[in-house]
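Just one protein chain is left out here, and the rest sit where they should.
Order as written gives the chain letters A and B; numbering starts at 1 within each chain.
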Amino acid sequence: MTGTHFEFALGLGDDALIAAQRLGEWTSRAPEMEEDIALANIALDQLGAARLLLTYAGELEGAGRDEDALAYLRDDRQFRNCLLVELPNGDFAVTMAKLFFLSAYQLPLYAALAGCADERLAAIGAKARKESAYHLDHAALWVKRLGDGTEESHRRMQAAVDEVWPYVHELFAADPAAPVDPATLRADFDATVADVLDEATLTRPADGWAPGGGRAGVHTEHLSFLLAEMQVLHRAHPGARW
Amino acid sequence: MSKETSPLWEVFVRARRGLSHTHVGSLHAPDAELALRNARDVYTRRQEGVSIWVVPASAITASSPDEKDAFFDPAADKVYRHPTFYEVPDGVAHL
Partner (left out) sequence: MYGNDFSAPDDPPGGGLLGEVEAAEAALREAAARARRSGAAPGEDLDAYFADVIEADQKIEPRDWMPDDYRRTLIRQIAQHAHSEIIGMQPEGNWISRAPSLKRKAILLAKVQDEAGHGLYLYAAAETLGIDRDELVELLLSGRQKYSSIFNYPTLTWADVGAIGWLVDGAAIVNQVPLCRCSYGPYARAMIRVCKEESFHQRQGYEILHTLAHGTEGQKAMAQDAVDRWWYPSLAMFGPPDADSTHSAKSMAWKIKRFSNDELRQRFVDMCVGQAEVLGLTLPDPDLRWNDERQAYDYTQPDYDELMQVIKGNGPCNRQRMEHRRRAHTEGAWVREAAAAYAAKRAEKKEKVAA
């Protein structure tokens, strides 16, 4: 196994883990009780995928790190997630914009992974693609409702799309040696985004600023705070079982 | 959420192939699409369902068969939802 495979699995695992952590913050705070349950479902799916991917990454690395060692004992410079997932939740529109773009990327990614030569990754992709389809469906449903709802919701949804859009470019940085080259997913992503934004009466922002660095461990200021909270208890009891 | 803007929907779930849809409860949603999503999340968190109907005052809306995978498979691996997943130490009663 190559180092690339390890980095690749780690990156996807970190995406899912940090997304789950952010979605979990909504628990007991959603705009409607039914939505509380939906967001928790999506968080659980992301967390489930994260555990499979991190476990596999640990095996590829061969240094004896399991999912918890990878999740709890790395510092922010060692995390490989994209910046998109670590951005704060913002209002419900920002959360839905983040989820929409993330799942519009994860769906074709996992679908392609399901057909890749690495059996473990293929199995994870096959399972996660169904979940991603549901996440995309859910996020798109809300992007449309908020975009084409009231004046206020339209304004908030457009602002959210504008705020989050720059962070999508990082997702598709070419990596020809990876099991799935993210650059090959861009057309699919663009088509999904165009359809949904159009129906939502929203405008796709112009491309310009394209922050990146997450895959190399250079993050926003937000990640360190997120990790401090996530890791505090685990680190306070070195070697303990839970 | 008022009565007119987020009406009540009755939810019917077919738990397994071969059984008929059974009423499981109700929920609020502004439209059928959201009602169906919500019904999936609220009433089939342990994969009880293979098919859902949501019924407003007069119309019936059912999930279509080809949506089934994305709708229900995600709950399949959540074994921790079921009480038998937990190790109960020997000698513990009434748990």
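Methods note: contacts are C-beta pairs under 8 Å (C-beta built on N, C-alpha and C of every residue); 3 or more make two chains touch, one makes a residue touch a chain.
Just so it is clear, the structure is predicted and the values come from calculations on it, not from any experiment.
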item	value
Chain not shown: contacting residue from A:24, A:166 or A:205	A:24
Candidates A:98, A:127, A:145 or A:215 - the one touching the absent chain	A:145
Subunit A residues touching the omitted chain (full complex)	17, 20-21, 24-25, 27-37, 40-41, 43-44, 47-48, 50-51, 54, 67-68, 71-72, 91-92, 144-146, 148-150, 152-153, 156, 229-230, 232-234, 237, 239-242
Contacts of subunit B with the absent chain, listed as residue ranges	1-3, 5-6, 8, 24-31, 34, 42, 45-46, 78, 80-83, 85-89, 91-95
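The rule is short, and it goes like this: only the chains that are shown with their structure count from here on.
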item	value
Complex contacts: residues of subunit A adjacent to subunit B	32, 34-35, 37-38, 41, 44-45, 48, 127, 130-131, 133-134, 137-138, 141, 145
Subunit A partner contacts - residues on subunit B that touch it in the complex	1, 27-29, 33-34, 37-38, 41-42, 45, 69-71, 73-74, 77-78
